[in-house]
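Inspection log for the structure reproduced underneath, given as structure tokens.
Note that one protein chain of the assembly has been removed; the remaining protein chains are unaltered in position.
First chain written, first letter: the chains are A, B and C, and each begins at residue 1.
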Amino acid sequence: MFDNVLSTMIFLPIVIGLAVMLIPFGSNAARRIGLAASLLVLLLGVRAYFSFTGSGQLEFAETRNLIETLGIAYRLGVDGISFFVLLTGAVLIPIVFVVVRDRPRAFYGNLLITAGAMAGAIAACDLVLFYIFWEIMLIPIFFMIGLYGGPDRRAATIKIMLYTVSGSLLMLASIIYLGAAFHAHFGVWSFETIALTGLDLSGRTATLAFFGFMLAFAIKIPIFPLHTWLPDAYTEAPAAATFLLSAIMAKIGIYAVIRFIMPVFGPELVHYAVPLAWAAVIGLIYCGIAAIGQKDMKRLLAFSSASHMGVLALGLFCLNIQALTGSIFQIMAHATSTGLLFLLIGMIEDRLQTREIADLGGIARQAPIFAFFFAVALLASVGLPGTSGFIGEFLIILGAIKFDTTIGIFAATTLIIGVCYMLWMFQRVFFEKGNDRTAGFTDLSAAETLAFLPVIVLILLMGVFPQPFIARIEPAAQNHIATVQATGRTSGQIALDHTLQQH
Amino acid sequence: MANTTTYLGLIPLLPLVGAAVIGFLHLGTCKGERLPERFYGLLACTAPILTFLLAVKVFFDLRGLPVETRFLSQEVFTWFKVGEMDIAMGFLADPLSSLMLLFVTFTGSLIHIYSIGYMAKDESFAKFFAYLNLFLGSMLILVLGNGPVVMFVGWEGVGLCSYLLISYYSEDRSNVLAGNKAFIVNRIGDFGFVLGMAFLFWAIGSGGFDYISLKANAHMLPEATVILVCLLLFLGATGKSAQIPLYVWLPDAMAGPTPVSALIHAATMVTAGVYMVARFSFLYAHVAAVGVFIAWVGIITALVSAIYGMYQDDIKKVLAYSTVSQLGYMFAGVGLAAYSAGIFHVFTHAFFKALLFLGAGSVIYAMHHEQNIWKMGGLRSKLPLTYKTMLIGSLALAGCPPFSGFFSKDEILYSALASGHTGIWLVGVLVAGMTAYYTFRMIFVVFHGSPRDAHAFDHAHEPPAVMTVPLVILAIGALFAGFLNLPALFGGSQQVTHWLAPSLAEHAHEAAHSTEIIAIAASVAAFFVGILIAWRKFGQGAEEPVFRGFASFAYHTFRVNEFYDVILVRPYKAIGGAIANFIDANITDIPAQVIAWFYRQAGSLFKLLQVGYVRAYAIYMIVGLSVMSLLLAQSFK
Amino acid sequence: MTSDLVFLLPLVTVTIGAILLMLLSAFEKIRIEVSSALAMGIFAVAFLIQLVPVGPDDVRPFVSLFNGILLVSDFTRIASLIIIACGFFTAMSSISYFRQNSFATLEFFSLMTFAVSGMILLTMAQELITVFIALETVSLSIYVLVGCNRRSVLSTEAILKYLILGAFAGAFFTMGAALVYAGVGSTGFAAITDAIAMGGLLQNPALAGGLLFILFALFFKVTVFPFHAWVVDVYDGAPIPVTGFMATALKTSIFAVLANVLLLADDIRGTWVDMLFYLTVFTLFAGNLIAIGQNSLKRMLAASGIVHTGYLLIALIAVSGDSFSGSVILYYLAAYAASTLGIFASLSYLSGNDEKRRDFDDFKGLAKVRPYSAAVIAIFLLSMAGIPPTAGFMGKLYIIVTAFQAGQTALAVLGIVSSILSMWYYLRLIIAMYFHESEDAFEVSSSRSAPYCAFILAACVLAMGLYPVAI
Partner (left out) sequence: MIHDYLSLSILLFCLGVLGVISRRNVFTVFMSIELMLNAANLAFIALARLHESMDGHVLALLVMAVAAAEAALALAVVILLHKHTGKVDTNVFSLLKG
């Protein structure tokens, strides 16, 4: 089992998820099976953590040919960046199965399949394989929104599907273009990520291919003005799906930019970094301001999440080590804090049947532990020092200042914008006087407290002792920066030779 | 290295652990039987007292070191290290921070003790102390941090605690709003702080981003960068230390429990801005113009808030504006490069302002949470001890020789005069008179005359010893703290200034004794004029005045809050609402909607072409074939 | 000689079976179920025989007898396999269909078998008049199948339209053959290749014009824009199993012919590559634009069939004579056939008595009542939309790869764009099935054959998507 740890982490949830959907378990049994499966994945992840050397090379690699004529292979492997994104997912997903109760079994099945597909997208080292997982992870989300979502769920599903599929199909075109370019240069087909970095691309088609990738990731992240699917989808989706969307899927977008665009499209990225950074900054301000106008907690958080994703995206485009490390660190930090917030809001909705801020109040008095957890996640999301949110945000702002002073100054407004709506929401929901509705709010049970506690600890731990994480991220980030800045596209040469030898 | 220690990190750690333990116990027991208050009280006071002892140890350890290398440091662990950025979680104790350390832990301990009495029977007694401990921990990180980033941790931490404690009585919306305001306004300042740090880092941070390295490398900075960094950092200071234009949160912060006002919003946290400017004196000293700007901002803040203070009717508001006003003095001092004078005022202010707030707390406690001074009166007989201690505090605040406030304030005014900034000095003297006026207006209305609310007066009684003992101790401090920095004129040797000298880049303003005598005489005269007017108007009891014209305008603090509301808050919310409800769905989404619309329209067009007549289909085919044939014919040419 | 016989045996089996079925039905000795079982048996046997591999070289069976008008290769073999499988699954699903639609005649299966035999012949034909005969065999059978519900005016209208336009196109084909004969002096493919090799296509206007007419007729059959207009109406009027059969088997056989014709000489493709480019683009977009406005499922599927034709045209343009590209077409055809047949099989039983459930709205809430049926339909739709891990994705991937390889970047990108547009209407059905409450009890016939058929095909779709090594 451990020999193919990545495959197991991917396919165990998928297979169990399918089984849960097909075999008529009871709802509770399905939930427990899901919990067991996700815990098993977490266990494998932790086990892998201890054998992970952080050498900068791909570890736990697996290779199996799928279509030899096209060089498409089942290739998995993780390096410092992807491994931590993978672990973030593994840590967070079990919580969902503790917290989200009394849903049909198909719900838990969908959750598991998404979890597996996300792991696949993170671990894939072959572009076609990546694309396959990238699409598969959307399908269960689509069904979860449509089946278990809010009143306007149908419009939301259409919007999220059309937006993301448009992006990803254009990415497919770009992927195949890369494969064809490789074939044109070297006479063999390959979609292996590392091999493709050896390509010497130039000209208009390369730019188009770059935008093909960028569009897909920008929609998923999302970067302004491609975010318009997000508020509806996040709001209408059930809490668990919103959690997956915000905590993991959006992060895969960020991760994918680092993994696929930086090594292959360095010159294009350098060339378009300024407009892209501006888009990210505008998004961060725009969505942040929009959040204050929301009446629905979840929608507010959706805009907040979009705003924060602007910060993360900005970190990518600044193209310096501080900002990039900040972005990667923030992938984990934001996943934990925002994911937690969405889950907690989901619990409020489950217990009180409302998300309207105006209908709520005084929850802190009813449920101090709940409020404490919420507050910690909230403070992390506004980037308070001592929580995980600060390190990433600070590094990104720092990097942005170096990249472009004006952009950096605008980016720093996130410090102010974030607290405005968050405090406003916290005040209305947790403080002030309660009403008849909130009087019945019960605090977290022991099991729920236990489920959330590790994440709370993680948030604080990452704020106080970030160096163990950063030490593993930084070399990989440094490599990427070096690749981009060299723009000679030479770093992939060794891997390329390796691939050519295989053929 | 002789300067490294292993116990420095303990100082902030102890209160933080205390906060965690109390918080954990509180959350663990909030559903069932609570633990007794006495237990929490003892637990909460342990950490501050221990830190005070450690602070004393730090002081004596420092004294044992030679002046040139008079600092202690400890790098606990590497916090984060990215590229050329290497930030250690490290602490630095030098004369400046040790002075801060002493009075922060001292007043902090006293206020913890006082709170046991004040907060008795509060339903979240433990939560309060958890916050208080957390605050102390953050404040100590702020003071001891060995570089700006570590300082920023404390800086934001104290902001958080301030928010939590202002919103402490969270059922009342206005309290929470006051908390929000404090946090958000502070964040505006932090925006400046972060940017200042970023610019500073990219200029010289690669050589190490702690104070010692920065100080060593500061000479490499171009002047434009220094000015930029200094202004941005000062923006941070105006937020934290409630200076124009960001002072608006501090009066509202009085919504918190009174010990909080004493600890956070008078004695410690709000002085962080002054401390920070002093900490960065190696930068500020290079740009005198920025310093003068800061001094003017400070002195105008002092003036404006003194005007507000003269018309307030809430006892805590009077003290709050006096705090803003005194902070203005401090900035005037540090702005004019009289860093030690500014810091000395911070030091003395901590005693007398904490004393005044705790005294006010006793009054409020005795009056069953009545804060309007026009409902009080004649309390002198009911609360003799409180009266005496508050009188001492007021004299110190008003600058009556030989109380502590006199020496420290006088030193600032003297620096202004000596450095040739006569304008600042004149305003300062004016404010000194006004301070005496509003302080004694409060004293006279509250303690003298006859009771205005007989019922409340009858039930008023002196609070328990746990509250009065700290008052007495602070009163002693307020009385004698000034002598620590007795100027040569009075036969002293300016011990504090000398103590601080290694930490600060101070220009001594040397001037003749005559100048000093003029300054002192003016201050004393201002004091007496102020107190005389107050006595004339309020000494024998007075009725609540009705404000008209300028007085009303000043009572409403020049309507600055309303102004900010109209030009900032409302537009911001309106834009937010517009984006959320209209722009995002109808404007930003336009490209997608246009594509969708176009697609549907084209779809209906093609639907129209499917007419259903078989002849039409045959015609399509023939047309298509004709085009194909034409294309073929083309290729023959 | 024996091996030649083996290659022709599937054709012979199916033809003999067709005649047998016709005789049996003429005497009305058997029931519908038996008739369909017989047809399935015939197809199964033919399929198994067809599995015998051809070997590396192409074979012209009985050269002396047929004068080389037939050619068997791996390409024709796999095309025939797809066609026979289509016949098999159509026969299987029509049992359920006829339980709910009482116009079944015994000739139905006989005619279908005849159509399949004509299609097999089409794939192998290397001579224009043979193509014509095979084409007419197929067409005549299908005309009757389309109109076999004689009580329905819609069905009759469908056969009228199809017949008029089909015969019209057929006349062009004949005239095209005549022109080729004029230019070359023979109608054999080999002669055409030789003629082009001698002086190029443009040196021989009669040949060029003739081929143009022939392409026109074939384009009509596979619904290339602007010859596509009939398909929506005819599919709509035809019985559901017939629609499925037409959409898959017929398209497969015609594309086999098209590939054969276009591969005769590089010059043919070279001359018309621009024209083909525009036809492809218009076909892709016209299909999507017609599909978006439809409310009826059958009409939507017909229109989406136009889009798939567009994809196959991309592959045809990119065909460069090597075997790889031929397999791309076949893989796509197989993937498309599996999903389309699957969805029509599902509709065969879900549409209820007299095809009363026709529109998107009629299928609202299907997932709540019949979760498994809805799930397989969703799989088919995702496959048609080209979402992994289905066969449709791999098919599209191959086609786009081929297009890039052939330097047809624009076509590849436009194909992708069209794929995005097609999500619109595929999603609409999924949303109707899953995200609405059911208003219908979805009572269906007791026959299980169509549901089984749908499940088998769904399994095929997933298997082809997950193990695309078959190529």
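Keep this in mind: a residue touches a chain if its C-beta (ideal position, glycine included) is under 8 Å from a C-beta of that chain, and two chains touch if they have at least 3 such contacts.
Note that the coordinates shown come from a computational prediction; the quantities given were computed from them, not determined experimentally.
The chain not shown here makes contact, within the complete complex, with B, C. Note on the undisplayed chain: of the listed residues C:T90, C:T113 or C:T187, the one touching it is C:T187. Taking the complete complex into account, C:I164 is the one of C:I164, C:V369 or C:I456 that touches the chain left out.
Of the options C:P10, C:P61, C:G87 or C:G237, the residue whose C-beta touches the omitted chain is C:G237.
Hidden from this view is one chain, which touches chain C at 129, 132-133, 136, 140, 143-144, 147, 150, 153-154, 156-161, 163-164, 167-168, 170-172, 174-175, 177-179, 181-182, 185-187, 232-234, 236-237, 293-294, 299. Contact between chain B and the unshown chain involves residues 607, 610-615, 618-619, 622.
Here is the rule we go by: only the chains that are shown with their structure count from here on.
Here the largest set of C-beta contact pairs joins the chains A-B. The mean-CA centres of chain A and chain B are about 37 angstrom from one another, to the nearest whole unit. Each chain gets one centre point, the mean of its Cα atoms, and the points for chain B and chain C are 78 Å apart. Residue positions 424 of chain C are each in touch with at least two other chains.
Interface of chain A with chain C (complex): residues 66-67, 69-70, 128, 131-132, 135-136, 139, 143, 146-147, 153-154, 157-158, 161-162, 165-166, 169-170, 172-173, 176-177, 179-180, 183, 205. On the side of chain A, the complex with chain B involves touching residues 163, 224-225, 228, 231, 286, 289-294, 299, 303, 320-322, 325-326, 362, 364-365, 368-369, 372, 379, 384-386, 390-391, 394-395, 397-398, 401-402, 408-409, 412-413, 415-416, 419-421, 423-424, 427, 430-433, 443, 464-467, 470-471, 474, 478.
For chain C in complex with chain B, the touching residues are 160-161, 164-165, 168-169, 172, 202, 205, 208-209, 212-213, 215-216, 220, 225-227, 229-230, 232-233, 271-272, 274-275, 286, 288-294, 421, 424.
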